[in-house]
Structures are given as structure tokens and as C-alpha cells.
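Note that one protein chain of the assembly has been removed; the remaining protein chains are unaltered in position.
== chain A ==
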């Protein structure tokens, strides 16, 4: 029983990270209707930003989060308004342009980081890195617990931002109806750049959290990129609450899967359940007509 509870706890902690990266991907899709294939790489860049802040200025990964978020927002907004927006102009009928562009950007980021940081594994140590929290017979590592709390805080902040601020409402409006947004006088270009910046910032925050107990290397993004797609597909493309739940479900699947069938088969469990959910979803959909 204790192993099981421990697995659930671990699952929620891992799932928190998946939920955050999933939310960052889904908000970009929801507004711009593009599938951002370099989301994992943005997370990786966020990790390196966090690493540099630690390495050069001795900043604790958790304390560096606001700074990482701001830097990643700027990178994201700049990327969108200078490069991605140009590809989107020609894609009324053809989304493949943006698709290839984001894949290409991902490869570019990976190789830039390889150039600057080599392929070595790098770590940043947080003041709480070695600490554990004991709850009865269950042990949770402190950085993971803090990361999970950050997920909760970010979800609440994101909800409040979208619900109550002018920019948040404009983002929702643009995602629901672009023509409607344009004829209402919303500057959709600005909304797109901000949304992509927001997605990049969330990916960066995920990276900074991860940095507190994991290591960074140039291809670390690939794992989380793939996971983010699963999360978003589980939760429904464009749905933020869906990504939140999808992330936690994925985390639980992984850890419970590794307890039940063994760690080497945990991915098999994840993908089997994922395929099952997809098929059922489609069946339910086609039954409803």
C-alpha cells in the first residue's frame, strides 16, 4: 500500500511538470492555431537560462523563476513577431510552413546550446535540493514539492490573468474568433506575440523548476516535448484545464505503471493507455455524430 501511495505522490510531482509544459503548449495552440514543435526546446532554453543565472550569479533556480520567465517571454515574443508571424501570413490554406519552421527552430536551439554549453550534463543546486519531506511513510523531495506548488500557483495566476485583465480577455477573444477580434479593434499581432511569449515563459518556468532537481543537456527538450503533446492531446487541444488534468494523469500513469509492470515498461503503459483514450474519444465522438 505504501509503495502505491508513494507512486501516486511521485506521479503527481512528475505530472505537475507535464501539466505546466502542456499548458504552455496548449495556450499557443488555442490562440494561434499552430502546433509549436519547439516547445520542449523552449523548456531546454529556459533550463540553460536558469543554469547560467546560477552559474554566473549564484541565483537559486527557484528564486530565478521570475527572471527566467521575463527573459523567456522576451525571447518568445521576439521570435513570434520577427520569424513565426511571417510564416503564418502565407498559411491560410497551408499550415505546414509553420510546422516546419517550429521544428527547425527546435533543431537550431538544440545546436546553439550544444555549441555554447557542449553536450555535458549541467546542474544547478537549489538550497532545498537535498531536502525531503516525510508524510507518514511517504517521502517527497522538497524541490519536487515546491515545483508542484508552483504549478498550482501558475495555474491560478493564468486563470486570473485570462479572466480579468484586458490582455487576458483579448487573448481569449482572439482564440475564440480571430475575425471578431479584428473587427473589435484588438491588435491581433500584439496578442499573438504576447501569447507566444507567455507560452515560452511558461516553458521557461517549467525548465527552472526542473533545474532544481534535474540536469540540463542540449537534447533534454525532446522528452518533454513529446510528453507535452501527449498531455495536450489527452486534455483536448487548446484547453488549459484539460492540460492541467492531462499532465497529472500522464504523471500518474508513468509512476503507477512502473510499480505495476516494472520501470522498464512504464512508457509502454503510458502509450497503451494513451492510444486507448484516443480511440475511445474518437468512438464517443463518432457515436454522437
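Everything that follows uses one rule, which is that a residue touches a chain if its C-beta (ideal position, glycine included) is under 8 Å from a C-beta of that chain, and two chains touch if they have at least 3 such contacts; residues count from 1.
By our rule, contacts and distances are computed from a predicted model.
J.: Considering only the chain that is not displayed, what protein name does its UniProt record carry among "Ferritin-like domain-containing protein", "ABC transporter ATP-binding protein", "Acyl-CoA dehydrogenase" or "Tetratricopeptide repeat protein"?
T.: The correct option from "Ferritin-like domain-containing protein", "ABC transporter ATP-binding protein", "Acyl-CoA dehydrogenase" or "Tetratricopeptide repeat protein" is "ABC transporter ATP-binding protein", the UniProt name of the unshown chain.
J.: For the chain left off this view, which of A:82, A:111, A:177 or A:268 is in contact with it?
T.: Only one of A:82, A:111, A:177 or A:268 touches the chain omitted from view, namely A:177.
J.: Among A:86, A:118 or A:187, which residue is in contact with the omitted chain in the full complex?
T.: Spelled out, the listed residue whose C-beta touches the missing chain is A:187.
J.: When the complex is taken as a whole, what residues of chain A touch the one chain not shown?
T.: On the chain A side, contact with the omitted chain comes from 169-170, 172-173, 176-177, 179-187.
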